[in-house]
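For this view, one protein chain was removed and the others were kept in their places.
Each chain gets a letter, A and B, in the order it is written, and its residues are counted from 1.
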Amino acid sequence: MPVNHKKSPSLPPPASEVGIVVWVKKNLFSTYANGVMSLAAIVLILLLLPPLLDWAFFSATWSGSNRADCNEDGACWIFIANRIDQVFYGFYPAELHWRPNLAGLLLIGLTIPLFIKSFHYKNWLGAFILIIYPFIAYFLIHGGSFGLEVVSTTKWGGLMLTLILSAVGIVASLPLGILLALGRRSKMPMFKSVCVVYIEFWRGIPLITVLFMASVMLPLFFPEGSDFDKLLRALIGITLFQSAYMAEVVRGGLQAIPKGQYEASEALGLNYPKSMGLIILPQALKLVIPGIVNTFIALFKDTTLVLIIGLFDLLAIINLALTDSEWLGFDDEGYVFAAFVFWVFCFAMSRYSIALEAKLHTGHKR
Amino acid sequence: MKKITSTLLISSVLALAATSVSAGTLETVKSKGHVQCGVSTGLAGFSNADASGNWQGLDVDVCRAVAAAVLGDATKVKFTPLTAKERFTALQSGEIDILSRNTTWTLTRDGSLGLNFAGVNYYDGQGFMVSKAIGVKSALELDGAAVCLQSGTTTELNLADYFSANGMTYKSINYDTSDATIKGFEAGRCDMLTSDQSQLYSLRIKLENPSSAIVLPEVISKEPLGPVVRQGDDEWFNIVRWSLNAMINAEELGLTSANIDSMKTKSPAIERFVGGQGGKLGIDDAWSYNIIKQVGNYGESFEANVGLDTPLAIARGLNDLWSRGGIMYAPPIR
Partner (left out) sequence: MSELETVQKPSNPAVWNNPKYRALFFQALLIAGLVYFFYSVVDNTLSNMESRGISTGFGFLTEKAGFGILQSLVQFNEDSSYGRTFIVGLVNTGLVAVLGIFMATLLGFGMGVARLSNNWLVAKLATVYIEIFRNIPLLLQIFFWYFAVLAGLPSARNSMSLGLGIEFNVRGLYLPGPVAEPGFLITVVAFIIGFIALLFMRQWARKRQDETGQQFPVGWSSLILLIGFPLVVFWASGMPMSIEYPVLKGFNFAGGIAVVPELLALVLALTIYTGAFIAETVRAGILAVDHGQTEASLALGLKRGQLMKLVIIPQAMRVIIPPLTSQYLNLTKNSSLATAIGYPDLVNVFMGTTLNQTGQAIEITAMTMAVYLTASLLISSVMNWYNKKMAIVER
């Protein structure tokens, strides 16, 4: 009997298992209760989505120059367009916008190689970005040397200020956080208790009281005549506050390193700094990168609080625009736009953090 | 290693910080090259940043005058926007050199906050603004009303006094900033907004339809507003006080930024005004000339910022010179 070795083509799944109707039935109306919930959900969507889309897109006004151009039924985005410079740069002089732009582009340009697999000098580049780049950015944005005109920090604002606050906050709090985390796991009781008290103190109080203290009371703690910039003081407050959270993230990483690693490095005769610096921390920090990104997201959102101490971050600029007597009554547009900007940043970062977690979590997953 | 270095670092930084010398405000200002001035977070006519971030207003001009007197350049001022809550702490802590933020002169503030009021640059009184729609003609009809106000001001205390004296009750919503206050009023959160009358006018133009609200005739308090400095630095106190006095005296003498160059020798009083006396205050002899030339006299500043030709349209009233029926009266420069 001739044997047919050829594979017969796979048959399509039975008709009762495919098609939209079947999918809908399976996923939405599998049981009576499920059906009710689905219907409720559909009603909810129909109630919310069409008016929302209509307001934000179809009936919205996208071009024009003043109030009269606005369509009554929809969002009036020209309100935002009118202030877009302030939204991005605050009161930074318009003819000097190239400076923060350049700083931003430089950062993006420097970061790209970090994502290229075949690039070999990632550590050096990373160190450059963390240590040298901030100075370059400071000189570019603040000016004051190399013939650049000084732009005082009181003129910084908008999205630029939001990014600066959160980036500096996270970079500056990392080393302090690592020290605190190591201290909290130290066998020396004094170091341990000092670190525990520090961490619990900062984690126990609201950021707003920290900012208030930093903005108005800090100079009282120092001898008369010592003068700090207001932005710098806010940054000090944010960094001290954030380092406590950072310490807990890093501690999580330190705890996840198997005990064998500690014992092995001791057995190799490495002293404390070497065993930490060469064996434990590189592994632990790799583990906590997603945690750091999450902390960054939290900080990014928290920077909005600086408006309470009179710095003009993105939200404060929007608030300011909302009190412009020419453009009153655009609260929805203003807040929705600000929410959208924050959302895009936070959502992108949280996706990135999830992807990183999946990529990095290989070695220690049981 | 890290611990040792960090410990060393921290203690050395502290040692450095602890040994820096304390100096008077005048020296500090001269050495840093600018006057740090505390202003409001935005109050049209008094201190307000325009779209490009330049500050202007009646209170701002006082700071500019001090900068002109001390540094010879009215533009050498940096502004710190402060909420009502922050203002005294900011001044006490040394963050700012002058507080010029429509601040009322009271005994408590002079006596126990460690502050000194250097004079009055605007005589004000607390009033009420209500929406026309509720049809109220007098503040005495406002029993049971909800009131929007800015927290951390004398307004809160005056309001409580006024209502309890007249046997009325109220609910106050205390906002952080005047912007929030006017937004709450606009949204109808409260029946009336109370604040110094000058502020009521400057807030009213922030309404979508300014004519929909009226300012009631009652003035329930005295609110002399003026620049404030820290207590215990008499040299600086004098400079701020006489910078303001110079502006008022100049108006009395008829000196303006436009005519001061040509008027220099018109009368002995003007000669005295223009010609020096700065040494007695510890500053340059050209101080008064610089103020008038660069900032202008009090009347000029008033008209440019809050006067009848501005959206605020405030008449001089009490703030006119004593010789013209007001109570603006500055001690003579001699």
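In this section, a residue touches a chain if its C-beta (ideal position, glycine included) is under 8 Å from a C-beta of that chain, and two chains touch if they have at least 3 such contacts.
Please read these numbers as outputs of a predicted model, since none were measured by experiment.
Peer 1: Quick one: which of B:R101, B:K183 or B:K293 touches the chain that's been left out?
Peer 2: Touches the omitted chain: B:K183.
Peer 1: If the hidden chain were put back, which of A:P13, A:P93 or A:P206 would touch it?
Peer 2: A:P206
Peer 1: Using the touch definition up top, pick the residue from B:D61, B:D191 or B:E300 that touches the left-out chain.
Peer 2: B:D191
Peer 1: Quickly run down the residues of chain A that touch the omitted chain.
Peer 2: The list for chain A reads 27-28, 30, 34, 37-38, 41-42, 44-45, 187-191, 194, 200-201, 203-209, 212-213, 216-217, 220-224, 297, 301-302, 304-305, 307-308, 315, 319, 322, 329, 331-332, 335, 338-339, 342-343, 346-347, 350.
Peer 1: Touching residues of chain B against the unshown chain: what are they?
Peer 2: The list for chain B reads 3-4, 7, 10-11, 14-15, 17-18, 84-85, 88-89, 92-94, 108-109, 112-114, 134, 142-146, 151-153, 156-157, 159-161, 164, 170-176, 180, 183-184, 186-189, 191, 230-232.
In this section, only the chains that are shown with their structure count from here on.
Peer 1: For chain A and chain B, what's the span in angstrom between their mean Cα positions?
Peer 2: Going by mean C-alpha positions, chain A sits 39 Å from chain B.
Peer 1: Considering the complex alone, what residue numbers of chain B touch chain A?
Peer 2: Within the complex, chain B touches chain A at residues 1-3, 6, 17-23, 28, 32, 41-42, 49, 51-53, 78-83, 86, 89-90, 92-95, 176, 179, 182-183, 186, 205-208, 210.
Peer 1: Which chain A residues qualify as touching chain B in the complex?
Peer 2: Chain A residues touching chain B: 86, 90-91, 93-94, 152, 154-155, 179, 182-183, 191, 212, 215-220, 222-227, 230, 273, 308-310, 319-320, 322-323, 325, 328-329.
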